[in-house]
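Removed from the display is one protein chain of the complex; every other protein chain stays in position.
Letters A and B mark the chains in the order given here, with residues in each chain numbered from 1 onward.
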Amino acid sequence: MYIAIVIVGLVAVTLILHFASPWWLTPLASNWSSIDTTIEISFWITGFVFVAVNLFLAWSVWRFRYNKNRRSHYEPENKKLEIWLTALTTVGVIAMLTPGLIVWAKVVHVPDDALEVEAIGQQWQWTFRFPGDDGVLGAANARFVSNDNRFGLDPSDPNGADDILVEHHRLHLPVDQPVKLVLRSNDVLHNFAVPQFRVKMDLVPGTQTYQWFTPTREGNFDILCEELCGLAHYTMKGQVLVEPEQAFQSWLATYPTFTDVQSGNEVDLAVGENQYQSCAGCHGADGGGNAALNAPNLTKLDHRYMARQLRHYRQGIRGTEPEDIPGQTMATIAQGIDPNSEADLLAYIASLDPVDVDGTLEGDISNGQRLYGACTACHGASGEGKALLSAPALAGQSDQYLQRQLEHFSMGWRGKHPQDRFGTQMRLMTRTIHSPERLRDLLTYIATL
Amino acid sequence: MKGFSALAEKPWLAIPDGHSPGSPDEGTPPAQIALRFLLMVISIAFMLIFVTFLTRSQYPDFQALAGEPWLPFNQSPRLWATTAVLVAASAAMHWARHSIKAQRPDGVMLGISVGGVLALVFIMAQWTTWNYLANLGYGVSENPANAYFYLFTGLHALHLFGGVLAVVRVFIRIGQGCSLEQVAVAVKACTTYWHYLLALWLLLFFLLTRTPETYALIAAACGLG
Partner (left out) sequence: MTHIAIADQEPELHHPRTFIGKYIWSQDHKVIAIQYACTAIFVGLIALLLSVVMRLQLGFPDQFDFINPNMYLQFVTLHGMIMVIYLLTALLLGGFGNYLIPLMVGTRDMVFPYLNMLSYWFYLLSVLVLLASFFVPGGPTGAGWTLYPPQSILEGTPGSGMGIVLMLASLAIFIIAFTMGGLNYVSTILQARTRGMTLMRMPLTIWGIFTATILGLFAFPALLVSAIMMLFDAVLGTSFFMPAIVSLGEATNHEGGSPILFQHLFWFFGHPEVYIVALPAFGMVSDVLSVHARKNIFGYRMMVWAIVIIGGLSFVVWAHHMYVSGMNPYFGFFFATTTLIIAVPTAIKVYNWVLTLWQGNIHLTVPMLFAIGFIFTFTHGGLSGLFLGNVVIDLPLSDTFFVVAHFHMVMGVSPIMVLFAAIYHWFPLVTGKQLNTRLGMIHFWGTFLGTYAIYLPMHYLGFLGVPRRYYALGDTSFIPESAHTLNANITIAAIIVALFQLIFIFNLFWTIKREPKSRINPWGAASLEWHTPDVPPRHGNWGKELPTVHRWAYDYSVPGVVGDFIPQHVPDSEVTFEPGFDRTGSGRKST
């Protein structure tokens, strides 16, 4: 009895939720409105069946509920009825499948004028590559990946020489231009998904996959990895900025070609040493930092890391929080560094002997070791850092500096800017620390590495 | 089974007088049905590995184990020898089966013991082949072709070993005084199993010692190229 009423109620709730729900497909930003239409068609057909079957169910339960004076009707089968129902169902299925296959044919065929772009996934970062002037992407393979060839391009393939390497998680695309997105992974399965574009496809190591779409709306969209890719899967996010052709071209021009990256610049250590004198005041002549002045140990930091941080300070990505005094100071100083001799400066710092700063905190080492499990993948089991993953060394770094940075991450003082690709990941990771005690335990353990 | 006509029966109708009510398949002992299903299951497992093997054989890094004079299975006297052992094992089992029909307990005992021992000899011979390959530098992880060789032959040997356990069980039952009728089904099942594993081995032997060109041909024929 109640069950009949409840089923009618559930059908009503389902319909109300469907039509009144604030949660629906995100507004479309690509040419794939036909996918939305197919969904719409399926909704009408399945919705009809859902309502019809369940209302009939409820009615039957109500109408034929137990009555001791009635007997069930004896009818083993009813061929005519069954054939009718089968035929109607078949029609419904065809009505859903046909538009689906027609649209799929379009998904499979990439238009000839599509702009080819490569998206590369690796745990847990996105980078991108454009084919350059020749319009052809050079060959690539995970075997070629090294710190000097971070995209794994085949050096012997001439097509790769002019490829433009975007080592950043934000992809710019011109509006209304069909894009063939070639997908490549260097380690595990990933998936390139932008909900507003509707299409998605896995990245498969060892082979190339593709998808195509035409962005039709300017704006900034999230790229999500939607194929489980390990521990930090949930932090593997990128962005697509769809903008007018001109803005896109000028953005693209700021990125180097493969040849540019390969030809190492000459550095002058003497100039670097000279430059360093203004840093030595806080970071020490040996580069070992100074806890009292909140200056980190530079000798443990990779030159790419430092270059990135200096750029972040200059561009207002790091050190913008008014209460972050050391950050504010560094932001001001970074503005004063001559970009032309920055490479010399970083090369000089890299030439300094490594300094190990001792730990100052006391906490539960074994608990810290457990917490460090989440850090190992990127920063290494002994905190040595991994240049290829852009993860700085933690061992030998001042624990007070690390503590301050982790606090900044969790408070959103650092890593909140959408352009700070690793900062945004660190913000997600620091949330797993939860309490000052656990942070202290973690840092105590790192100091032992 | 009477196939589809059995499925068209209208079970709510009374069966007319004079017709005996239907009954399960007559004659076939359950053990034989179970064995048929088991062989189907094993065949599916091996067939699936075949499919992956053929697919994988068309990748550029695949180096077949035959086709050039220096490759280990270009000439394969070693494998021919193990094949001979397995053929003999199968023949011995067949003898046992024959002896059941002829009501000769000695023949049964002899047949299954020779069949079982030869199967063990075969497994040991496969073991020496693995050592031989490994010593030549064809380790399991060096190349997918090697990996497949170890995988296929290993799984085959494992299945044969399972069969030996079944034979031992029959042996013990006869020793405990079971009559020929009581072990007949088991002996027949073991014989079928031996023949099956021999056929499987011949197929494996054929497949694993082909040249890259043959693989390309087979793969293309199967639509996997």
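Keep this in mind: a contact is a pair of C-beta atoms (placed from the backbone, for glycine too) under 8 Å apart; a residue touches a chain by one contact, two chains touch by 3 or more.
Given the structure is predicted, the values throughout are model-derived calculations rather than measurements.
Undergrad: Thinking of the whole complex, not just what is shown, which of A:Leu165, A:Cys229 or A:Ile317 touches the missing chain?
TA: A:Cys229
Undergrad: Which one touches the absent chain: A:Ala12, A:Ile39, A:Ala270 or A:Ile325?
TA: Checking each option in A:Ala12, A:Ile39, A:Ala270 or A:Ile325, the one touching the absent chain turns out to be A:Ile39.
Undergrad: By the contact criterion defined above, which parts of subunit A meet the unshown chain? Give residue numbers in ascending order.
TA: 1, 3, 6-7, 10, 13-14, 17, 21-26, 32, 34-35, 38-39, 42, 46, 49-50, 53-54, 56-57, 60-61, 64-67, 70-78, 81-82, 85-86, 89-90, 93, 96-97, 100-101, 103-105, 107-108, 122-123, 141-143, 145, 152, 183, 186-189, 191, 193, 195-196, 198-207, 209, 220-222, 224, 226-235, 237, 373-374, 377-378, 386-389, 424, 427-428, 431-432, 434-435, 438
Undergrad: If the missing chain were put back, which residues of subunit B would it touch?
TA: 1, 6-14, 16, 21-31, 33-34, 37-38, 40-42, 44-45, 48-49, 52, 55-56, 59-62, 140-141, 144, 147, 151, 155
Throughout what follows, only the chains that are shown with their structure count from here on.
Undergrad: Taking each chain's centre as its mean C-alpha position, how far apart are subunit A and subunit B in Å?
TA: Centres of subunit A and subunit B (C-alpha means) sit 50 Å apart.
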